[in-house]
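In this view, the complex is presented without one of its protein chains, the others remaining in place.
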């Protein structure tokens, strides 16, 4: 993760403070951050760890595309996103989204938009490790992003 | 600011990382933070600095009350809030709200609820310093929280 | 004896953060009226009262040792 890049994929631990620093400026009055962490229990099932894989080159492009969408929808916001790859333990940070804005409403809305779009169009996959096996998530029923929101070719 | 207190008023700079640490736990999958900073320009007028004053004892009580409301509305969320007092420069942090939750939707909603409630019921005031004068905000038309949302006596 | 606290603009108007007064047994309303007369606090009517850190009604009566605070519209965050 280089310090001057707003959108990145990183195989090393993410520090939310780095992203906050990237988006803060004199005319922002609000910064929201979203920190996605590895949760131990999901529907009563215990996760041991998670592995994230990314199509890195395309993922960065798609994160930048989300940034452009946000700039258009919420003028004046600045966004930084870093997504982790590799093997993560419980409580490790998988993704951080920081959004600065002159006013708070846009900072919340834009931030939530970013995570929803990440889950729709950014080529990153997670593999769950349970006590009784592993599975790549996303090609199962529990996650069917293609039914809605999937971008047409060339859509911005 | 002591490290084990979820709700506090502080006359010293706030570090968002401290609040994130207070709310993170094994079964959270999402942490949202709101960082309120001092903005230079508002409606074309330049702010030089801000001063925050709190009725500290009551402010802490009211922050705790907001925390109870959130726990009831969004079970499983954990919230930490620190609000700054004293003289702040442009870009200084006035308030940090951190909310952890098993799922992201609640983390966003609860966080936004917290800042709205702070602006309604927590006895903290800001004084704007401009090039041509100063003014306590809140007793002017630009801020009339008493018209809605003001708690009845004893309301939780 | 009760304690009276002022904040923000009211503090500037009153010229003090706090004062003590022999007003136990009086209502919030009565204390307000007295303060307005005594200190010419033009913005007191826009303030809420809190007794012992809880928002109070005009009809509430102060007891000896109570603290009444006047809370102008808040502007934290």
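Chains here go by letter, A, B and C, matching the order in which they are written, and residues are numbered from 1 within each.
The criterion applied here is as follows: contacts are C-beta pairs under 8 Å (C-beta built on N, C-alpha and C of every residue); 3 or more make two chains touch, one makes a residue touch a chain.
Since this is a predicted model, take the numbers as computed values, not measurements.
By the touch rule given at the top, the unshown chain touches A in the complete complex.
In the complete assembly, the contact with the undisplayed chain comes from A:94, out of A:70, A:94 or A:110.
Residues 36, 52-55, 57-59, 61, 83, 94-95, 115, 118-127, 136-139, 143-146, 150-154 are the ones on chain A that touch the missing chain.
Following the convention adopted for this analysis, only the chains that are shown with their structure count from here on.
Centre-to-centre spacing of chain A and chain B amounts to 25 Å, using the average Cα coordinate of each chain. Residues of chain B in contact with at least two other chains: 36, 115.
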